[in-house]
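Now for subunit A:
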Amino acid sequence: MKKLVGKVTTEERDVILSLYERRNGLNELAKILTTDNDVMYEKIVKDLGETSKKFQDWWSSMSSKYEWESIKNGNWEINFDTCEIYLNS
Partner candidate 1 sequence: MLQYLVILLDDTSVAYCHTDNPIVEERIMPLSTLRKAIFWGMCENLMIHFVYPNYSLPKEYQDVIDTVDNVKIGKDIEVYNEIPKKINSSSIVLRLSINEFISSIAELEVVLQQAKRINICYTDIEHFDDNRIDDYSKALSSLNNIIIRLYEQNIQPQINILSDRIIHNEKMHNCDAGISNVTVAPNGKFYLCPSFYYDEIMHIDNELNYQNPSFDRSVGSLESGLDMPNRHLLMLNSAPLCRECDAYHCNRCIWLNQKLTLDCNTPGHQQCVLSHIERNASRDLVTKLKSLGYNIDCCIDDLPYLDPFEQFIKF
Partner candidate 2 sequence: MEKIANIPHGWQEGTSKDITFIVTKDCQLACKYCYLVGKNTREKMSFETAKVAIDYILDQEKDPLFNQESVIWEFIGGEPFLEIDLIDKICDYIKLEMYSRNHHWFNSYRLSFSTNGLNYSSEKVQNFIKKNYTHLSIGITIDGTKTKHDLNRIYKTSGQGSYEDVIKSIPLWLQQFPEAGTKVTISSSDIPYIKESVLHLFDLGIHHISINCVFENVWKQNDDVVFEKQLIDLADAIIDKGYYEYTTCSFFNETIGKPLDCVANNENWCGAGKMLAIDANGYFYPCTRFAQYSLRNKKAWILGNVHDGIDRNKLRPFLTLDRCTQSSQECINCEVASGCAWCQGENYDAAKTHTIFERSISICKMHKAQVRANNYYWNKLFHKLETKYSKHEQI
C-alpha cells in the first residue's frame, strides 16, 4: 500500500536527491576497489557513513517539519519528479 502523505519543496528535494545519488555512487564505487587501495577504501567507508547519516537526518527533520503520517513498520518514500512523499505499509 502506498499513500500520499505530503510534499516537500524543490530545494528540499534537491538535497535528498543529491544525497541519494551520492550514496548510490559510493556503493558502486566500493565494488571496484581492490584490497591494495586501503586509503581510498577507508575514505569511501567514512564518506558512506557520513552520507547515510545526512540522509537519515533529512528524513527526520522533514518529517518533524511537515508532521507526515506514519505507521509502525512503515516507511516513507519520495517521488523525485513530483516532490511528493508517500507512506509505504
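As a convention for this text, a residue touches a chain if its C-beta (ideal position, glycine included) is under 8 Å from a C-beta of that chain, and two chains touch if they have at least 3 such contacts; residues count from 1.
Candidates were picked such that all candidates are chains of the complex that A comes from, given by their letters.
These numbers were taken from a predicted model, which means no experiment stands behind them.
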Task: Identity of the candidate that touches subunit A (this complex; choices 1 or 2) - done: 2
Open item on the list: Show me the residue ranges of subunit A that touch candidate 2 in the complex, using the header's touch definition.
Closed with: 18, 21-22, 24-29, 31-32, 40, 44
